[in-house]
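Shown below is the structure under consideration.
Omission of a single protein chain aside, the complex is shown with its protein chains in their original locations.
The block that comes next holds chain A.
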C-alpha cells in the first residue's frame, strides 16, 4: 500500500477548532499518536459555519474497483482483529468484535450499494460508488483504531432511538442510556387526558445542554402536533449541529435553538415551563483523566466535567427547576448513578421541601440508577 495517501490533507480530518477542544480535554497525559504528527497541519483552516455532513448523506461521487475495496476491507479487518481485547483491558474500550461490527457500519455508510461488497457474486459492474475517497477510508479507519477517534465522529452520525443524528468533534455523542429520557417523557405525556396549553403535552418543553439536539428531537416527535421545545447549549458547535439535526427532521417550527448558559436564555419564562429535561455534565473532574480514550481524548470536556463531585450543574438545574417549572410541570435529569440520584432526591426533599412531588429514581437497562424525575408542586 502506498503510504502517501495517508499524508495528504484529508477532507475528513478534524478541523482546527475541534483540535483545540481536543487538546484542551487531553491536557492531562495523552501524547499524540504518530498518525497525528504525520498529518500535515492545516495553516489557515476555513472557519466553517456549517456542520460537517455525515458520511451517509454525502453524494456517492467517488468510485473504486471491487478488488481495491476488498483490499481495504481486509486491511481494516486485520487491523480490527489485531486489537483483541487490548482496549477493553486498558480502559473498557471496544474489542475486536465491536470493531468488526463498526467496520460493517462504516461500509454501510460509505458505499452506495453496500450489499455488493458482502455478496460480490451479484455484482455487475466492478466499479463501486463511494461517498468518500478510498484513501479517506484508510485514513478514517486508522483514526478509529490508532487515535481511538469515536466511531460516531468517524462517520459523522449516531443512530439514536429511531433517529440518525449528525455529530462531530465538539458535540457530545448521545448515549444509548439517554434514549430512555424520551420514554420517560412519553410516559407522562401519555397519561395526560387533554392536550391544552395548561397541560404537559401542549406546553413548553426545555432541553438544557442539548448537544446534538437528540433529547429535544425525540421529545418533539413524542409531542406530535402539540407543544413546543426550546433547546439551549453553551457551545456554538453544538448549537450549529443541533440546528442541522432539527432541520433534518423538519422540526424547525417546533424547536428553537438558543445559545447560552443553562437558564440564561430563558428569562421571562419563569413559572411557565411544562417540562424540563437535561443530560448535564456529571463526571467528577478527578475522573476525567481516566476516561475511556474515545471519550477523554475526543469528546468535549464542557459536556462531561461536572465539577469536583460532578454535581455542580445538576444542583444548578435543581434551583432552576424550582423557579422555571409551572405547577404540575415535569422534570427528568440524567445522572452519574446511584450516589448522584440519591443526593439529588435528598437535596430536593430537604432544601426545596414542598416544591416537588412524586420524585423517582429510574434505572437504565444496565440496572444502574440513572435518572431522577419528578413534578413541581
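Heads up, the rule we're going with is that a residue touches a chain if its C-beta (ideal position, glycine included) is under 8 Å from a C-beta of that chain, and two chains touch if they have at least 3 such contacts; residues count from 1.
Convention: contacts and distances are computed from a predicted model.
For the omitted chain of this complex, the UniProt record lists the protein as "Peptide chain release factor domain-containing protein", which is one of "Peptide chain release factor domain-containing protein", "Cytochrome c oxidase subunit", "RILP-like protein 2" or "Proteasome subunit beta".
Per the touch definition above, the residue from A:132, A:171 or A:283 contacting the chain not shown is A:283.
Touching the missing chain, out of A:53, A:70 or A:98, is residue A:98. For the options A:133, A:147 or A:179, the residue in contact with the chain missing from this view is A:179.
The missing chain, though absent from the display, is touched by one residue of A:72, A:138, A:151 or A:343; that residue is A:151. Across A:62, A:138, A:160 or A:263, the single residue that touches the chain missing here is A:160. Chain A residues in contact with the hidden partner, per the touch definition given at the top, are 92, 94, 97-98, 101-102, 105, 119, 150-152, 159-163, 172-173, 175-179, 279, 281-283, 287, 291-292, 294-295, 299, 303-304, 334-337, 364-368, 370.
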